[in-house]
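All protein chains but one are shown at their positions in the complex.
Chain naming follows the written order as A and B, and within any one chain the residues start at number 1.
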Amino acid sequence: MSILCNMSDFESDPYIDDLLATYNRAKGQAQFYLLKRIPEMKAMQRLSGDIMELMFPGRSGDCPENCTLGTVVRRELQEIGSILQEQIMIAYNYDKPDEDEATHKAKATEDVIALCKAFPTIRRMLKLDASAGFDGDPAAGSVREVILSYPFMKAITIYRMAHALYVRKVPLIPRMLTELAHAETGIDINPGAQIGQSFFIDHGTGVVIGETAIIGDHVKMYQGVTLGALSFPKDACGMLIRGTKRHPTIQDNVTIYSHATILGDITIGENAVIGAGVWIKNDVPPDTMVMLDPPKIIYRDLSKRKEADCLPRLS
Amino acid sequence: MSILCNMSDFESDPYIDDLLATYNRAKGQAQFYLLKRIPEMKAMQRLSGDIMELMFPGRSGDCPENCTLGTVVRRELQEIGSILQEQIMIAYNYDKPDEDEATHKAKATEDVIALCKAFPTIRRMLKLDASAGFDGDPAAGSVREVILSYPFMKAITIYRMAHALYVRKVPLIPRMLTELAHAETGIDINPGAQIGQSFFIDHGTGVVIGETAIIGDHVKMYQGVTLGALSFPKDACGMLIRGTKRHPTIQDNVTIYSHATILGDITIGENAVIGAGVWIKNDVPPDTMVMLDPPKIIYRDLSKRKEADCLPRLS
Partner (left out) sequence: MSILCNMSDFESDPYIDDLLATYNRAKGQAQFYLLKRIPEMKAMQRLSGDIMELMFPGRSGDCPENCTLGTVVRRELQEIGSILQEQIMIAYNYDKPDEDEATHKAKATEDVIALCKAFPTIRRMLKLDASAGFDGDPAAGSVREVILSYPFMKAITIYRMAHALYVRKVPLIPRMLTELAHAETGIDINPGAQIGQSFFIDHGTGVVIGETAIIGDHVKMYQGVTLGALSFPKDACGMLIRGTKRHPTIQDNVTIYSHATILGDITIGENAVIGAGVWIKNDVPPDTMVMLDPPKIIYRDLSKRKEADCLPRLS
C-alpha cells in the first residue's frame, strides 16, 4: 500500500500533555488505562478458529493433504489448551491481584482440564445443533452447508465453549469470546445463558439472548429475537443488583419468529409458537400461539410520486 | 504478541480419546468430520475482494500509481477465474463423488466462463444499484461515497455474482459467498433470490431476503426488513420439502421501511409502501400504503427515578 509508506510530517508533541492529563486517577477512580497485561482479543480470535476446527476438523482447509483426524484433533487441543491457560492466568491476575501467580496458574490449569473433559459433550451437542439447522431450514442443501456457512454454527460453537468457562467463573474471557462471535455473526448470546440440545437460529442477525435466559431442547428462533430483561432492581444506593434471574425461560420445542421480543423472568411453555414482531412480558402456556393483529391497511393514491422521478445519475 | 510466544505446559494427550470417539459413523450417519478437501472460506474472502475490485477498479487502493484499467480488469478476471475454477471443482467433487475428475473440471470451466460472460451485465446493474443508493439517501454525499462505504454495495455485488453461480446449480459456493457478505454487512440475501435493477438497501443490518423471493426494479428497503417464509410444507415422513416458492414477490417501485416483515408466497403490488415494523402475510394491491396504528401512549410519572441515580463510577 504505497499510500501509507510515505508518512507525512505530522508532529504529535504539542498535543500530548493535555491528553496525558486525562489518564489521571482523580476522584478515587481506578486508573483507566490498561497497560497491565490483559486478555487479548487477538488470542480470542485464534481460539475461535481453533475451536471451530476442533469441533469440525477440516473445515478451515488448513489441513495438509495427508493429515489424519488424530493429528488435527491433537494439534487443536494442544493449541486451545496452551492459549487458554495463559489467557485465563492473565485474567485471574487482573481480577484478583492479591492472589499469587501459583494460585492463578493452578486455577487456570483446572479450568482448561475441565473444558477438555467437556469437549466430547459439546461436540455431541453441536452435531445435534447442525442437524437441527438442516431439519429446520428448507434453504439448507446439506448439513455440511450448515456447518460451512451458517453464522449460527459459529455463534453456538463459541457460546458452548464460553459457557463452560462461565460456569467456572473465569473472568473476562467468556464474554470476550461471545462478543467476538457477536461481531462476526450478529448473534449476541451471553455466556451465562443455558441452552439445551438441538438448538437452531436461522439467519440470526440481531438475536440477543440474555445472561440468565434458560432455553430447553429443540428450540428454533429467527433473526432479531430478543430474550431480554424487563427492568433491573437496584440496591438502596441506586446501583444495579447483578446476578438475579431476569431473563425468560423457554421450554422444549418452542419456535420464536423474527424480531419477537420476550422480556423478563417469564416462561414460554413447551410447543408454544411466538409470532414475528410480538412483544411479550407475561407467561405463555404450553401449546399456545401468540400473534400480532394484522396491520391496518391504508389505501392511498401513490401514483403521483412517479412524475417526480429523475433519471439515475452517476457522479 | 509476546503473550502467545511462551506457550504454556498444557498437555493434551489425556483428553484425546473421549473426543475422538465422537467422530464415529454410528447409526448410519455420514461421517461428520471434514478432512476431505472442501471449498474454503478463505478462498471466498479472496474472491470477495477480487469481485469488488473488478466491478469498481481502484476501490481497494492496491493499485500501483501507473496501472491502467486494462491491467486491473485483466488481473482480477484472471484471479477470480482461477480461484473459482478450483473451488467449484472441489465442490463438485464433494457433492458428486461418483463422477470423475474430468467431468468436474469440464463443468467448473463452463461455470466460470458463464460467469465471465455475465460480468458486463452484472456491472451495468451494479452501476444502477449505486445510483439508486445515492438517489435514495439524502445522507449520501456522492455516488462514490456509496461505492466506497455503504455495506449494501458489498452485499449486492457479492449476491449478484453468487446468484449467477446458483442458477447453474454450483453446490456450496453461492451460499458461502453470500454468508461471507452477511457476516461483513449484516445483510443476508440468499443466492437463490431474484433481484431486479436499481435496487437499494439503506443501512441494511438485519435484512433477510429468502431463497425464492422475487424483487422487481427500483425497489428500496431499509434495515431489518424480512422477506421470509410463512411455513414449510413437509412430506409424508415429516421431512421439509425444499425448493418450492415460499417467499414474497415484490413488484416494481415498492418501498419497504425498517423492520417490516413480509411472509409467505404473497405479492406486494407495484408502487406499494410498507411501513416500519409492519408484519404482513397477505397480498398488498398496487399503489397501497400499509401502516401500523400509532402506539398507545401511557402517561406515567417517571420523575422519581432520578433520585435513585448514583454518580457514574469507574472500576
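Just so we're on the same page, a residue touches a chain if its C-beta (ideal position, glycine included) is under 8 Å from a C-beta of that chain, and two chains touch if they have at least 3 such contacts.
Just so you know, these numbers come straight off a predicted model, no measurement behind them.
A.B. asks: Determine which one of B:150, B:166 or B:199 touches the chain that has been left out.
C.D. replies: Of these options, the touching residue for the absent chain is B:150.
A.B. asks: Using the document's definition of touch, tell me which of A:74, A:144, A:203 or A:220 contacts the absent chain.
C.D. replies: Missing-chain contact among the listed residues: A:144.
A.B. asks: Who touches the missing chain here, A:48, A:82, A:157 or A:226?
C.D. replies: Looking across A:48, A:82, A:157 or A:226, the contact with the absent chain belongs to A:226.
A.B. asks: Just to verify: which one of B:116, B:214, B:230 or B:266 makes contact with the chain not shown?
C.D. replies: B:116
A.B. asks: Residues of subunit A in contact with the chain that isn't shown?
C.D. replies: Residues of subunit A in contact with the hidden chain: 1, 3-4, 6-16, 18-23, 30, 32-43, 61-62, 64-65, 94, 127-128, 130-132, 134-135, 142-144, 171-172, 175-176, 179, 182-183, 186, 188, 190, 192, 198, 205-206, 208, 210-211, 224, 226, 228-229, 232, 239-244, 246, 253, 259, 261, 263, 271-273, 275, 277-282, 284-285, 287-293, 307-310, 313-315.
A.B. asks: Mind listing the subunit B residues that contact the chain we can't see here?
C.D. replies: On the side of subunit B, residues 1-3, 29-30, 32, 37, 40, 42-43, 46, 54, 56-61, 63, 65, 67-70, 72-74, 77-78, 81-87, 90, 109, 112-113, 116-117, 119-120, 123-124, 127, 135-139, 141, 143-145, 147-151, 184-186, 203, 205-206, 222-224, 234, 237-239, 258-259, 275-277, 292, 294-303, 305-306, 310, 312-315 touch the unshown chain.
The working rule: only the chains that are shown with their structure count from here on.
A.B. asks: Could you give the separation in Å between the centres of subunit A and subunit B, each centre being the mean of its C-alpha atoms?
C.D. replies: 20
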